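One protein chain is absent from this view; the other protein chains keep their places.
On to chain A.
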Amino acid sequence: MLKVNKIYSLKLLIPAAIIYGLLFVFPTVMSFFFSFTRWNLREWTWIGFDNFKMFFDDPSLLIGFKNTFIFAFVTTILKVIFGLLFAVFLTSKIKTKDFLRSAIFFPVLVSTIAVGIAFSVLMHPSEGLINEVLAFFGISGPNWLGNPTLALYSVALVDVWKGVGIATVIFIAGMMSIPKDYYEAIQIDGGNKFDAFKNITLPLSRPATNAVIILALIGGLRTFDLVWAMTGGGPGFSSDLIASIIYKQYQAGFYGLSTAGNVILFLLVALIVFPIFKMLTRKEVDI
């Protein structure tokens, strides 16, 4: 065992530790505390698990759980599929590769609220560009955001449009790191492009795939801004997500209840993401 000399004194950690403790650890611990209280910012009363009970008892709160799962899984799956396809396409020998890569990444850089507002205009049932184009081809488009069964999926599609750039970039990075030898080997063995994709690209992009899944899943479970800008959780409650419900409780001045909602969301993300992360990384192959 090598004895490593400590070059830096632990004292140097203090500034960072204070900032981290004050701005992160302390509020986190406090939020666990306040989730068990009735709180109006000035005074609090301890009420045990009542806030949590309220969150799980109420149908208008409960719908958020269902919608959040649907939203997170739909967006994750679509981001993986499209990200992978775009990455394969953009690592092949095409001329406008650089331009296309930037074009696909561009939506990531735009403010989510701006994207939300722009798409809610585009998705207007009669005056929106999308339905006008569909009407040109003789299709009568649906009321994307006004139809209660469709609204959530419309928002999910926009989220995929906006987020697929990150997925693509991660996939491209993963694919670029696959050594060329493997592809030469499969050519010598007489394999075609599809064999190369199935037997080399796909298994060796595993770390990238996992990163995309984890990031998309965490992002999807926590989504708030896009749904707020596009539907405000409506019509009615049909596209409410946990985060938008929490925000509405907070707006109404139910600080204890909304803090409890945030604790639930935190635990939920942890409970879903950690097992999936464990499962995915176990199957990774080293290059």
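Criterion: a contact is a pair of C-beta atoms (placed from the backbone, for glycine too) under 8 Å apart; a residue touches a chain by one contact, two chains touch by 3 or more; residues count from 1.
The definition used in the following text is that contacts and distances are computed from a predicted model.
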{"item": "Name under which UniProt lists the unshown chain, selected from \"ABC transporter substrate-binding protein\", \"Cell shape-determining protein MreC\", \"Anti-sigma factor antagonist\" or \"Methoxymalonate biosynthesis acyl carrier protein\"", "value": "\"ABC transporter substrate-binding protein\""}
{"item": "Residue among A:42, A:93 or A:180 that touches the chain left out of view", "value": "A:42"}
{"item": "Residue in contact with the excluded chain [from A:207, A:220 or A:261]", "value": "A:207"}
{"item": "On chain A, residues whose C-beta touches the chain left out of the figure", "value": "38, 40-42, 45, 50, 54, 58-60, 124-126, 143, 145-146, 148, 166, 170, 206-208, 210-211, 214-215, 232-238, 248-254, 256-257, 281, 284-287"}
